[in-house]
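Left out: one protein chain. Kept in place: all the others.
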C-alpha cells in the first residue's frame, strides 16, 4: 500500500485532523467532567451554534450517518416517506440505515446535478391521506451536494416553502455545509435558519475534525424526544467533552471557514488546471471542493497508482477528485503533471 | 458547577484520556489514510487483538451501546430472546436500544450480585420450538458486572457450556473487561476465548481511552455480515485510524492493565478506608474498581456537594463509588475524611 | 389424531364459529362492496361499538396479536417501555411481536393471579426523564386475565388513575373481555370507558367469531395515524365486510353476552364438579371461563388422551381447562367422570 500518509483526492474523510483541533483535544484533557454532555465544554459549544444559527437545539452525535438517520427519525413516523435525490448519501451510502431505523420509505429522483427540484417533489405528492401509500413527510437535500454542486439560498428557500406548503419538513444533510457556506459567501443563519430548514445534519469530520457531527434542530417542536432518540440510536458519546472541544475550536476564529475556503480554492485550482486538457471533460459545476470529470478509462488505473481517488461511474469512466483542508497546490501540480503525462 | 475538572467517584466515564493515548492520537495525525478502516493502524490494532484473544474477528465501533447492540444483532434473529441480569447495562442503561434494533425480547433475572447463574438461564428454557414464544438464543453477562463483582473463569466457562448445551450463544459485555482481567489475574484468552465466549464487547473508554470500543467475535461463524450490520447500525467511523491508534497504544506495553490495576487498587484502598466506619455498610464484594455501600441518607447530599457520585438506590440509600485510572490516594483520603466528618 | 371435531378444554380458540355468525357471513355475501372498510356493514359495526362504549374510534384487525401490537404502537414511541404482568399474552405468547414492532421494552411483574397492582407499576417509575432509561409510557393489563381472573371496575379505575397521574396510558388486552363483562355484570362503558382506559383490544374470536378483532380507541387523541399503522402493520383486511358482519351479529340481540355467559357458566359447573375431589387443587379463583388446577402428574397424560387440554406448569403439574361457547354440561360430566376414574 503505497498510499500511507500520502495525500490523495479520494475523500476529505481521508485527511487527518487539523492541528488546532488536535490541540483543543489536549487542552480539555484534565480532570473529570460529567459524562454524556452535562459539562461546560458542551455548553459552550452549543452557544457557538446558537450564535451561528440563532435559536435552535443542538445534539452531538458520532458520525454523519447517525446525524442523518436520527434527524429523519425525529421528523417522521414509520409510515412516512422521505423524498431525496438518487445520489443522496442517505439513499446510496448508508447501507439502508434510514429505512432500517425510521421504518420509512425513501422516494428518490434522478437529479443529474445532485440538486432536487420542487418538480421532483411534486411528483410524489399523491395518495396523501390514502392509507395504502407511505405518506411523504420529509424532503432531504444535501448541501454541498454529493456532486459537488451547491444550492443557492433562494433554491433552499423555494424548496422549504414548497415543502411547508405541502405539509412536509425540510432536512439538510450538511456533511459539507462549510464548503457551501464559503461557496455562497453567506452566513449559516441566512442559508439555513432564514430559509426555513427544519433540521440540519451539521458535519465537521470532512473539514478537519476527528469525529463528531451535530444535529441542529431549527424547528424546535421536533426536539422534544431527541435525547431519547439519540441514546436509543447508539449515538450518545460518554466522554462528550471531546466532541464539544472540537466544535469549540472549529468555530473559534473562523477555523471552519478557513478550512473550507482552502479546500474549495484547491478544487478551483485543480479545475482550472485540467478543464482545458484534451481528454478531460468536466461533468459538474465546481462549486465546492470536488471536481467530477470524465477521463479516458485507460488513464484511470494508472493515475490511481500514484494518487488515490474513486471512480464515480464505471460505465462512463467518470471520476471524482476531492480536495481537503490539507491539500496543497503542490499536490495538485504533481497530480496534474501525472495526468498530463498519462493523457 | 463546582465539579469542573475535579475528580470524583461518579463514573470512570468522567475521567479524561490517558496522556499516552492522547499522544498516540497526535502521532498518527499526518497525511491521508483510507477512510473506514482500510489503513495500517487498523490492521495493526486488529493484530493486537489477535495476540490477546487468538483467532478472532474484530470490528471497531463508537461506543459501548453500539458494541452491545450490534453484537446481539449478529447473534440473533428478531424472534429470539436474550437472557440477562436485571442490572445489565443492556437492560437498564441503553434506553431500549437492544429491543429496538434487534427486535428481540430481553428476559431478565434478579441477580443480587449482578452475576447470572445457570439456574437463571434454565428458568427461561421452555417453549423451545413453540412459535408463540420468543426463542432464547443469547445469554449476555457483564464482566466486570454492573455491581463491581467479577465472574471467575470457571463461572464463565460453566455458563458458556450450559448455553451451548442448550443451543444458546454467550455474549459478554466487557465495558470493564480490563478491570476483571486484573482482578482475576488471567489472560483474555483464558477468560474469554478458552471459556467459550462467542462475542465480546471490548471496552476501552472507561479505562483511559477517548472513544471507541471493539466487537470481538470469537465464534467466527457470526462474523460474515458484521460489516453491513456495523455500517447500517451507524457505528462505522470514517476516520478510523483515530480509534485504531488508541487501541494500539492501549495494548502497547500493558497500558490497559496498568490503568485497570490502578483503578482496582484505588477501589481496594477506598474499601479498606471505609469498611469499618460506623454508618457505612458495604453491599457488594469489591472485586474491581467500584465500591457499593449504604450510608445514612442525610450524609449523601452533603458528601455529593464535595465529590460527585451517584446514588444507586434511593430507597435503601445505597451509593456507588467508582475509581478511575486517574484517581489518586490523596483523592480518596480527602473523600474519606469528608465522609468521616459527615458521619 | 382422535381429537378431530371432539370438544375439549384446551382453548376457546379451538371452538368453531357460532351458527348465527356463520349465517351473518352468508347474508352479506352478495354483490360488490368497496374494499378495505368503506362499506355499510363496517359503518354499522362501528355504530354498534359506539353504542356500547360511547364516543370512540374503532379499527378492525385480523387477530389478537395484531390488535395488541398496533394498540401499543399507537400509544408509544420506540424509546418507551410497557409495563405488564409476567403472564401477559403480550409478553409470553406473541413471539416478541410487541418489542419487534413498537421497539419498546417490556417491563414485566410477577403477578400470581395475573392481575397487575399499582405497586407493580410504581416499581418501574424511576429514571423518568433520564435518557439512558426506556421511558415507561403504557400499562397493559388483560381482562379477563390469562389466569382466568377478572379485574373489578374499581381496580381498573385505580390503575387508570394511577397511570394517568404518572403520565402513562392504559391499554387493556380484551381477548376475553366478554367473559369479564358477564362475570362483573357491568356494561363495557362502565368497565372500560368510564374507568379511563385509553385503548382496548376487543376480542371476538375466542367467543364464537371466525376471525377479526377490534382496536377500540377511547382516548381519541391516539387515533390520528391509526389507519396508517394498521395498513403498514399488515392488519388491514381487503374484504372487510366479512369482519364487520360478524361484529354486527355478535352484538345483535346480545349474542356476545350469551356466548360468554355460557362459557363462564360451564367453567363454574366444572369447578363445582372438581373442587372437592381428592387430588385436585384449584389454584385460581374461577371468575370467567377457565379453571386452573393442580392434579397428580400421572393423571395428566391419561386424561389428555381423552380430552385435549394444556399443562400450564410442568413443574407443579398445574393444568388449565378452558370452556367455550359450545361446551356442554355433558362434555363436562364425561370429563369429570374420566378424571374421577383416573384419580
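First chain written, first letter: the chains are A, B and C, and each begins at residue 1.
The working rule: contacts are C-beta pairs under 8 Å (C-beta built on N, C-alpha and C of every residue); 3 or more make two chains touch, one makes a residue touch a chain.
Given the structure is predicted, the values throughout are model-derived calculations rather than measurements.
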| query | Which residue among B:10, B:25, B:192 or B:229 touches the omitted chain? | reply | B:229
| task | For the chain that's not shown, point to the residue among C:97, C:116, C:169 or C:319 touching it. | result | C:97
| task | Identify the residues of chain B touching the omitted chain, counting contacts across the whole complex. | result | 36, 77-79, 103, 131-132, 134-135, 225, 227-232, 236
| note | chain A residues touching the chain left out here are 78-81, 91-96, 99-100, 103-106, 126, 131-134, 314
| field | Touch list for chain C against the chain that is not drawn | value | 1, 3-8, 10-11, 13-17, 19, 22, 25-26, 28-36, 39-40, 62-66, 69, 94-97, 100-101, 205-206, 210-211, 228, 231-239, 242, 308, 324, 326
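Rule of thumb we're sticking to: only the chains that are shown with their structure count from here on.
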| note | Per-chain Cα centroid nearest the overall protein Cα centroid belongs to chain B
| task | Mind naming the chain pair that shares the most C-beta pairs in contact? | result | A-B
| request: Go ahead and note the Å separation of the Cα centroids belonging to chain B and chain C. | output: 42
| field | Between chain C and chain A, distance of the C-alpha-averaged centres to the nearest whole Å | value | 50
| Which residues belonging to chain C are in contact with no fewer than two other chains? | 78-79, 103, 131-132, 134
